[in-house]
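Pasting a structure below so you can have a look.
One chain of protein is taken out of this complex; the other chains stay put.
Think of it as A and B in the order they're written, each chain with its own count starting at 1.
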Amino acid sequence: MTVDILIGWLQQAIRFAAFIMLASLGELLIEKSGSLNLGTPGTMCVGAAAGFISVFYYCNSTEDPNAAIIILLALGVSFVAATFMGVLFGFFTISLRINQNVVGLVMTMFGCGLAEFLSVYFIKSESGNVRCQEAYDVLTAKIPFLSDKLGYVSDILFSYGFMVYATIALIVGMMIFLYRTRAGLNLRAVGENPGTADAAGINVTGYKYAAACVGSGLIGMAGIFCVMEFKSGAWATADVPAIEAFGWLAVALVIFALWKPINLLWGAVVFGVCYWAESYLPQMGIVISTDIVQMLPYVITILVLIVVNLRKNKENQGPASLGLPYFREER
Amino acid sequence: MNTNMTPAVTFRGVTKTFGDNYANKDITMDIYSGEILALLGENGSGKTTLMNMLSGIYYPDGGEIFIRGKKAAIRSPHDAHELGIGMIHQHFKLVDVFTATENVLLGIRGEGKYNPAAAAARIREICATYGFELDPSQKVYDMTVSQKQTLEIVKALYRGAEILILDEPTAVLTPQEADKLFSVLRNMRAEGKTVIIITHKLQEVLSISDRVAILRKGGYIDTVDTSSATELSLTELMVGKKVELEIERPSVKDRVLRLQVQHVNAFNSEGTQVLTDVSFDAYGGEILGIAGISGCGQKELLEAVAGLQKVEEGSEILYDDPKGKRESLLGKSPKQIKRMGISLSFVPEDRLGMGLVGSMGMTGNMMLKSYSDGRSLIAETKAPKELAEKIRDELEVVTPSINTPVRRLSGGNIQKVLVGREIASSPAVLMTAYAVRGLDINASYTIYHLLNQQKQKGVAVIFVGEDLDVLLALCDRILVLCGGRVNGIVDAKETTKEQIGYLMTNLKEENA
Partner (left out) sequence: MSNQMTKKREPLFHIVRRDNMPMLAAWGYRIGAFVLALLLNAVFVWCMVRVDPITFYSTMWEGAFGSESYIWATLKAAAKLLCIAVALSPAFKMRFWNIGAEGQVLIGGMAAAFVMYHYTALPTVVLFLVMIIASIIAGGIWGFLPAFFKAKMNANETLFTLMMNYIAMNVVDYFYDKWRGFRSALGILNQNTKIGWFASIWKDNDTDGLMTNEDFWFIVVILVIMTLMFFYLKLTKQGYEISVVGESHNMARYAGISVNKVILRTMILSGAICGFCGFLVVSSQSHTISSGLASGYGFTAIIVAWLSKFNTFTMAGVSLLIVALEKGSALMANTYGMRGFSSSAADVMVGAMLLLIIGSEFFINYKLMFRKKDKEVQAA
């Protein structure tokens, strides 16, 4: 029945959307501080690999894995590993003042390599697929009652793992941070006009580093989230390029969302619908090339970029100093 | 003024150098609470540098600053805030996409929870106290220049500024807006605040200030009570005695009309009118000086002639070539002007940002004007190389090689390269903006000499300058710009320094 197909499609789209928007949220935070981090895909891969390896080891080393420890390990380790990437990015772009694009691209190459390396080295199975059922069960646990007792409402709104809701909560938290706190105000000022921020006594370097670290951490968590939700807790070294591609999609989503956290929520779902069109359109008897549909997110993002510049509405532009280095005038 | 009071600010022997130049030398003065002090001086007299030391942008090389009687080390704008010093710069430090309130709150620490509503209420309170008009929820990109300035002042007051410094606040304001600003400043004085206003507009000085401190060439001259000052007395203090310079002024018999600029109006990219009904003629065989406070439209005027500044309809720029043909330069790009066979040379103020390619050697820079000559795809390099060598030899440019990037040369040598190139194309009109700024005496005289040579060749030379002594000694006629208008064209042999200083700072009624 068409409705069921549509619901299935939407469910998959939302599952897909959740980890993409988490990665985008991290990148958004970094971009708000004025840094364009093209190392996002690499960071996401590193987070995924590190997070998975840690839970994999833990689950294999104990008879009765503890759910809390699994969550802590998966999220914590991926966050920390990705923060390491953020520190590197910050060191090269902020302290050493090397071009952000160049550093970002190297970070992506390095990060993808590192993720594969870690996975081969620790899991000792270059081609084989391993799975961590316990971690999957814990990290995609659904909310009791709400997820199955309310018919379509359950199907559409509550059929997902708790991480999906945690991500939404994080986005709300980010909105509060950016628009309702002093630190958020200062951070946005750094991304808009670092000279002014500096003159107002704001520690520009500190904010940029902090954003790079925390943002990268979120991107890393999106990595392990992707492995659990999208790959159903299975890991193969060969999956790294797929995660890398999701990382690029996350970079696109930040633009698509016009650098506003709230737009990530629905923007990611649009991306998810496009991604899953492959499986659901044929079921509905619609024949269209999936490659063309998968191209849509990028096409729309470019259109958004054009329209934003066309309308010259300052509210919808990216941070004014995005991608530009900042040096205080020599005194 | 009650001199028993502790001064709000005391400078004692304050000195600041940049390289070998003194920006401020041994400045000692007091500024009191509840007064409006005008800081008066020509361009480059060190007013802004002195105030930047008070607001934490620069740190003095020598001397001491006391705030309310206590010795202070002001090392950053933050230190200045804590001492209750706020400075409103000419270039506003505001975040465009933020509201007024957000800009005010920027960087404030330790004030409890972030509460824009409460801040907005306090902003309204401040506005009510002093008579500002400001909407706390308005975004900066929607604001006029005057509103942005208001916001900057409110920002300083919000942070508890007791000493407020305004750097040429009226330069960007209409007369009505300036009046409004002044009434606010008077309110602040009534509240016991110290207001320091940097300006060169004498009428304003007389109408707003209590005392006037005068700086000249980095040094402190005097502080006088405004009530006992006149425009003439202030001008004399500001420009000083005429210095006799040994610059020649060869006379040329046959002056020919070369350039007619008529009713030129122009706006800058921010939409402010920068040139208003500017008209003048320039003759071959004379040097026309252009005097004015900086930012009075000199740059835009030269760029309008060179085809780089858009001018409004109704403007006209006519060029008479030596054969007697008259052509309009209006709306022509530099390339089109060149294609018309008109040799127009322009030495811009921003030497390395506009006139010369810093990363290229002399040869590469010679090509900037000639690279597109000929039909070949390959750029001609032989002639530029020869020209570079010729300029190096004739003007004695000190450079390791003609391929050394020019930005590594000294200021004087950079200017020789630029002027040399512009002269080499045998121009009919040669425009120079601040051609000797930052140059030592010898290099300056080389430039004067080159300009005189051009004049004798029958070139119409336009010389925008800031040193009145030089303008008086070098030029034949001097056009004085004031606020984007022509406030008089005088004969340099007849006029006095005071008269030019007066024209620079006082817009005549009939021109206003």
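To be clear about the criterion, a residue touches a chain if its C-beta (ideal position, glycine included) is under 8 Å from a C-beta of that chain, and two chains touch if they have at least 3 such contacts.
Not measured: the values here are computed from a predicted model.
The chain not shown here is touched by just one of A:76, A:113 or A:195, and that residue is A:113. Remark: the omitted chain is touched by one listed residue; of B:335, B:390 or B:449 this is B:335. What chain A contributes to its contact with the hidden chain is residues 36, 38, 88, 92, 96-99, 101-103, 105-117, 119-121, 124, 126, 237, 248, 251-252, 255, 289-292, 294-295, 298-299, 301-302, 305-306, 309-310, 312, 318, 322-323, 327, 330. For chain B, the list of residues touching the undisplayed chain reads 71, 73, 75-76, 306, 308, 333-335, 338, 346, 348, 350, 353-360, 364, 367-369, 371-372, 376-379, 381, 405, 407-408.
Heads up, the rule we're going with is that only the chains that are shown with their structure count from here on.
Separation between the centroids of chain A and chain B, computed from CA atoms only, is 49 Å. By the touch criterion given at the top, residues 180-182, 185-186, 188-189, 192-193, 195-197, 199-202, 314-315, 317, 320, 331 of chain A touch chain B in their complex. The residues of chain B lying in touch with chain A in their complex are 57-59, 76-78, 81, 93-98, 102, 105-109, 114, 139, 141.
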